[in-house]
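Data first, discussion second: the structure below is written as structure tokens.
Yeah, one chain of the complex is gone here, protein chain that is, but the others are all in their spots.
In this document, chain identifiers A and B correspond to the written order of the chains, with residue numbering beginning at 1 in each.
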Amino acid sequence: MVIDMINDDFKTLGNTETSNKVVMSVKNCNVFYGDNQALNDINIEVGRSEVLALIGPSGCGKSTFLRCLNRLNDTIDSCRVSGKIHLEEEDIYSGEIDVVMLRARVGMVFQKPNPFPKSIYDNVAYGPKIHGITTSKEELDELVEVSLEKAGLLDEVKDRLHTPGTALSGGQQQRLCIARAIAIKPDVILMDEPCSALDPIATEKIEDLINELKENYAIVMVTHSMSQAARVSQRAAYFHLGNLIEVNDTEKIFNDPEHELTKNYISGRTG
Amino acid sequence: MFNYLFVVLIVVTIFIYFYSKKYSIKIRNQSGYLHSLPQYYGFYASLWFLIPSLIIIGLYLIFAESFVTSTLIKSLPNNIKNLPVNELNLVVNDIKNLAVGNIANSSSFTGINEAANFYNEQYELIDKVVFYSSLIMGLLTFTYAYKTISSSYRARNFIESAIHILLFGSAVIAIFVTAGILLSVLFEALRFFDVINFSEFLFGLSWSPQMAIREGQVGSSGLFGAVPLFAGTILISLIALILAVPIGLLTAIYLSEYADTKVRAITKPILEILSGIPTVVYGFFAVITVAPFIRNTGSFLGLDIASESALGVGLVMGIMIIPLVSSLSDDVISSVPQSMREGSYGLGATKSETIKKVILPAALPGIIGGILLAASRAIGETMIVVMAAGLSAKLSFNPIDAVTTVTVQIVTLLTGDQEFDSPKTLAAFALGLTLFVFTLFLNFIALKIVRKYREQYE
Partner (left out) sequence: MSNTSITEIVNKNLQTRYKKEARFRRYGQLSIFIAVTFLFIFFTSIISKGYSAFYQAEIFLKIELQQEFIDPDNTNDLEEIRYGDFDGIINESLYSLFPEITKRSDKRELRDLMSSGASIKIQQLVLEDLSLIGKTINIWLPLDDEVDMLIKGNIDVNLPEQSRRISDLQISSIETLQTQGLIKNKFNKTLFVSGDSRESEQAGILGALVGSALMLTITFLIAFPLGVSAAIYLEEFAPKNRFIDFIEVNINNLAAVPSIIYGLLGLAVFINYAGMPRSAPLVGGLVLALMTFPVIIIAARASLQSVPPSIRDAALGVGASKMQSIFDHILPLALPGILTGSIIGMARALGESAPLIMIGMVAFVVDIPTSPLDSSAALPVQVYLWADSPERGFAEKTSAAIMVLLMFLLLMNSLAIWLRNKYEIKW
């Protein structure tokens, strides 16, 4: 029955365009794992200074889509991507932009905090070091401090910058990963269920942080929590079985969804 | 006699098994209930028969020889009984050889034939005692067990605890083997240190274990300073590690991070073949191919390289441990969680940057553990060095010299005909003890590091 519903109106409902300045745009994106199609003709835009929430039941392709945006799917041998994804003017899959450059400009925060088994300082300094962003020790020190500050972690760790990052609590580790991502000043930050491994208090802190960060970055966030999507996002996209069903302002999606499937999901009947 | 006893024991055991099983079936038919399946009662009763018999036979095997020998010595004439221990042992050996029917020196004293007969008679007597006592003892305990068989007796639980004990015993053997190694080597080594000073052995700079044949011969003491052997062992192992660690590690990295399935499918079996080649074959390869090649290359470059150079041996040993290093590193590298890699790629790091700056530092303890294990293998390796390394102990760290190793000396000292008690053979055990303690230490540390590392990511 669900399949029928998708087939009835294959076209994505709502408004795939953003009212803000477009940072990334996705056109006719298809993803295959071997012979299985994981994403089906996705069209969407990501705008500056907004949080785009990707919602939908498990296995619907949200994370796969997120990983297309910084080509992290490249690491999976059997994965194939077609269609056009642009970061500003450049097509990220055509070779116009180098994958290293792409990932420097599109940062990512993962589901489970994954600090490197190094010191807090080295975790944040890792990106700037590999890209050669800073030229002196002082500059690097400053960049690390600023990034930790922006991630709201500096006060908690400033007297133990050289202790292992893995010794922090889960919420702190996740903020460390955010600091690590923003240290290379990306345009876009991708977040793959950043709070799913955290307790409510740590979650709140991260949500506050996302609210602040969106002023300077475009944020695309996968979330399983409807309430979280409602709290932090400006626009929301509903995925179902590899199809993008509906995109719109968060308010519109939650209060007046156009598609039956979205309605079912929002009201808790599927998912 | 023993073949006979064993046949009797087996036949009786089988009989008891079926007899008791039948009995238990009868009980089940009468009372309509039996706690365990009938065969458990069969096993139960046969165990009760077998175990006491086997214990008696075991005691016999352990004590009979020394008991008969001491009775034999008591029976000997006084002038022989009072000989010094060494000579007495020789006489006793003659008697025993004669008794068994070997060619022996039957003229060492008059009455030796009588003594041999006496020895045989004693043995026959004891054999008889053991034969009957083990059967009677077994039958007694069996009778007891047979009487306990009833419908409520828990034979299965008894059998299961017996198996439990057996399994436990098997596991405990590991301790006995370690203890056996340690004690046997330690015991002989201590006898060596009675003759040769411990610190002279450990710190002495020259090694020439030729003992005098006659007392008072020049240089009769022999020199037992093991430092040149340690140095040679370390030199060869070091050359091996210098070759094997980079190649093994890079191979592991390439296979786990870069190679596609096809390359992996070809390379992994090749490494497995390399690791399966017996060391004696590597030794032959070293002698016949590598050593001449190195010597010819040397003379081409104007270097005089010994045909048993540490370089050649070390290289071949290095080839031998490449698969070890690579498979241990592979395990360690693939246990670094995928999220670490993604975190790094997500920041725009290239593959090699990720490997060098994230994966290797994270895997470092495990890799060090692996290298220590490889080092321990290289140090204890015997056949390659026995076949391709030098024999004379030269204290040198020059890789183109011929040096000797601890294992080479153990083999040299213990092959050929020698008296077992001479310091020369005992020295082999002192070397063995050193080798055992050192490799044990390395293995212990290495396994600890590796285990700790695994726990970190589990």
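Couple of notes before you dig in:
We take it that a contact is a pair of C-beta atoms (placed from the backbone, for glycine too) under 8 Å apart; a residue touches a chain by one contact, two chains touch by 3 or more.
Computed from a predicted structure; not experimentally measured.
Although one chain is omitted from the display, it touches the following shown chains in the full assembly: A, B.
Considering the full assembly, B:I253 is the residue among B:I253, B:A291, B:I371 or B:I449 that touches the omitted chain. In the full complex, chain A touches the hidden chain at residues 98, 100-101, 104-105, 130-133, 184-185, 187. Considering the complete assembly, chain B touches the hidden chain via residues 156, 160, 163-164, 166-175, 177-178, 180-181, 184-185, 187-188, 246-248, 250-251, 253-255, 258-259, 263, 267, 270-274, 276-281, 283-285, 287-289, 319, 322, 326, 348, 350-353, 355-356, 373, 376-377, 379-383, 386-387, 407, 410-411, 414-415, 420, 428-429, 432, 435-436, 439-440, 443-444, 447.
Assume only the chains that are shown with their structure count from here on.
Centre to centre, using the average C-alpha position, chain A and chain B are separated by 58 Å. Partner chain A is touched in their complex by these residues of chain B: 260-261, 337, 339-350, 353, 357-358, 361-362.
Those residues of chain A that touch chain B in the complex are listed here as 70, 72, 75, 77, 100-104, 107-108, 110, 112, 114-118, 126-127, 130-131, 177, 180-181, 184.
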